[in-house]
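Heads up, the thing below is written out as structure tokens.
The complex appears here without one of its protein chains, the remainder shown in place.
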Amino acid sequence: MKKVIYLFVFMVGFLGVSLFSSSSYGANTIKIGIVDTYSGPPATMSQDVLDGFKMVVNEINAKGGILGKKIEFVTRDEKFKPDVGLAMAKELVLKENVDILMGTISSSTALAVSDFARKEKIPFLVTNSRTEKITGEKGHRYVFGIAENTAMAGRAAAFALSKKPFMKYWIAGDDYEYGHSIAENVWNNLKALKPGVQLMEQTWWKVGESDFTPYITQIMSAKPDFLIAATGGATMVTFAKAAKATGLVARIPIYQHTVIDYGVLGPLGADGPEGVYGTAPYLFYYPETPANKAYVNEFRKTYGRYPQMFALFGYSAGRLIEKGFQKAGAVDKEKFINALEGLVIDSPVGKLQMRACDHQLQLPMMFGVVKKSPKFKDFLVASDIVMVPSKDYMPTCEEVLKTRKN
Amino acid sequence: MSKSTLGGKGRIVGGAVLILLFLFPLFLPRFYIYLVSIILLTGLLATSLNLPLGYGGIFQFHHAVFYGVGAYGAALMITKSGLSPWIGFVVGPLTAAFLSLIMGFICIRLSKLYFGMLQISLGSLVWIIVYRWYSFTGGDNGIHGIPVPDVISSQNSAYYFTLLVTLVSLWALHKIINSPFGSTLQGIRDNPVRSAMIGINVKLHQLVVLVIAGFFAGVAGSLFIVVDTAVFPDMLFWIFSLEVLIMCLLGGWFTFLGPMLGAAIIICMRTFVSGFTDYWTLPLGILMILVIFFLPNGILGYIEEKLHGTLVEQTVKE
Partner (left out) sequence: MDLIYAILSPKLMSQIFVGLSRTVILFIVASGLSLILGVLRIPNIWHGSLYMVGAFMMFTISGAFGGGSVGFWMALILAPLGVAFVSLIAERSFFQHLYEREHIMLLLLTFAFSLVFGDLVKMVWGMEYKSVPVPQIFQGSVHLFGGLPFPLYNVFLLAIGPIVAVALWLIVNKTKIGKISRAAAVDREMVGAVGINVSWVFAFVFIIGCLLAGLGGALVAPTVNVSLGMDQTLIMEAFLIVIIGGLGNIWGALLGALIFGLAQSLGILIWPQFGIVFPYAAVTIVLLLRPTGLLKSTW
């Protein structure tokens, strides 16, 4: 009998505490709800977003907040699963009553949550998922894209690749929203610029695949000229390791979006995939402008490491929230959205504008090749960097709006 | 359809709970309405599992397949054909029942653990196909933004619809269990050899049970679409099947409402504990261990024992 009493007390205690656990901060804060993946391989990237965001939030709160209110944020781990992410988003909006939703590295989750945000009429800032559908086909008033999207990256990459001599291509990647999106965008743009290119075959593996050897050996035996690797947050680093171990990198030139980001090259250390082409919207060592240097130094001082491109997204989100509410003059969701459209913020890479027509932040794009660095001994860097300003490669408003079915 | 095994007191409690359920949208915050909707449909799922599991003694180890197939069937019907969503909601459970028939037919010649293992294999095959067939099922993304009829699209109306369908389904299941068919089923569970000897077609009875269970699991799947307007491949994942199994165990698999209670406990734990900490599976695991050792008939089973002196149903024999 006693054991049962313990059991009951345990359970009732749990349920009781949980039911009364909703944070009851008053109307004196601006509450941000962040859904992201904080476990498993993508965690370092999501953490980077959060750190960049926190830097701005701390600065704002130290100055007294926005419109006299401090910023408060809560995070939820979706474990890279869209069903968990959606449930977390619902909890944040319906129970925690957040003012703004932010997140997530998983493109599948981002789309599901975007849908929900539209129904609930709550602004959703997509910080690190990059499928173009977010501001393109499935775009709407309540969603904003901060990270560069696959349409942008695809164009930039295709532009660079069209100048190279490769003709027979192979596409391989993660079998989910982001993987398909980046591959399609690179390929369609490349084909438009250079009609002679040939797609040999496609290989798609499951998200979070840990053993690439059978896929890589299959690709190598087919001997394509070039491989477009559409890998996302969960598989970037593992794939790079496998590519090096199997000798894929030495044999076949590869392009991977975001491979030149410090978030990928840092953990790989000396094992980085030399010779691989990549694009990314931010590099902490280039360009060496005063603004960038100051940002990097502050980040290093606070967190003890260099920022990846993800920190820039978190940082931008923070600035957008700051300037957006200031311009809106009130903590009102609709006014906030109106204020964001066309808003320009300062950043380590210069002034960035949130494009009004499709709610996409206009970032510059860097294209480079992975090489050893004379300056940094512990990891590889991008070299032969070409920086392309956003207006030169972003799809136009017309093109984007045409994809929406509104 | 009140808790008949608990007698007069039970009816009053049951009636009060029912009234509360109908009144919830009037005073409960929105998030909790959503939560109760999920609990109701998951409880229905668990109850449908308990039909073969607790009452039939069948090792239904991968029940979630029917839930997922029901949901995907409905989702695909709604999004791919131009037909009304109501048709989709009916197609879902029918698809699940049909799959249950096929799988049951294949697995039924085995018994006990082997049945469970084969069901896991077949179920995993279905799962992997759904999971990898990106162009048709959306693969890892699942399908979201499924259009739901306007009359049930608001949160409150979705709740009432779920409540209604769940109550009707539970009533139907209760009727089945208390019918001659149900008694035969329990007889088969307790002593299959003797049942066969008195002329009962054991395998046929079991097959019918599986189809019914599959059907109602599919109903739960369709309800999920009404509440969440999305489907995900994890709905068919084996680990989820185990979770539903735990719900039955926790609540008491020899009681009718035990699974519903188990579902409520687990979903509440998952939702609220995740609010605090990321480590919600740890307390769940510990709770399970405690229940397995001290309350093998589940919580509701324990309560029944205490009130009646002995348990109304019997235990499964090896």
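Order of writing sets the chain letters: A and B. Residues in each chain are counted from 1.
The definition used in the following text is that contacts are C-beta pairs under 8 Å (C-beta built on N, C-alpha and C of every residue); 3 or more make two chains touch, one makes a residue touch a chain.
Bear in mind the structure is a predicted one, so any value in this text is a computation, not a measurement.
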Response to the item:
Contact with the hidden chain, among B:33, B:46 or B:118, goes to B:118
Worksheet item: In terms of residues, what is the contact footprint of the unshown chain on chain A?
Response: 38-41, 43-44, 77, 79, 175, 201-206, 208, 210-211, 213-215, 217-218, 220-222, 237-238, 241-242, 245-247, 267
Worksheet item: Can you name the residues of chain B that touch the chain not displayed here?
Response: 59, 61, 106, 109-110, 112-114, 117-118, 120-122, 124-125, 128-129, 132-134, 238-239, 242, 245-246, 249, 278-282, 284-286, 288-289, 292-293, 296, 316, 318
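We adopt the following convention: only the chains that are shown with their structure count from here on.
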Worksheet entry | Contacting residues of chain B [partner chain A, same complex] | 29-32, 34, 131-132, 134, 139-142, 144-145, 228-230, 232, 234-235, 265, 268-269, 271-276, 278, 283, 287, 290-291, 294-295, 302
Worksheet item: Within the complex, which stretch of chain A touches chain B?
Response: 3-4, 7, 10-11, 14-15, 17-19, 21-22, 38-39, 76-77, 81-83, 86-88, 90-91, 94-95, 108, 111-112, 115, 175-177, 180, 204, 206-207
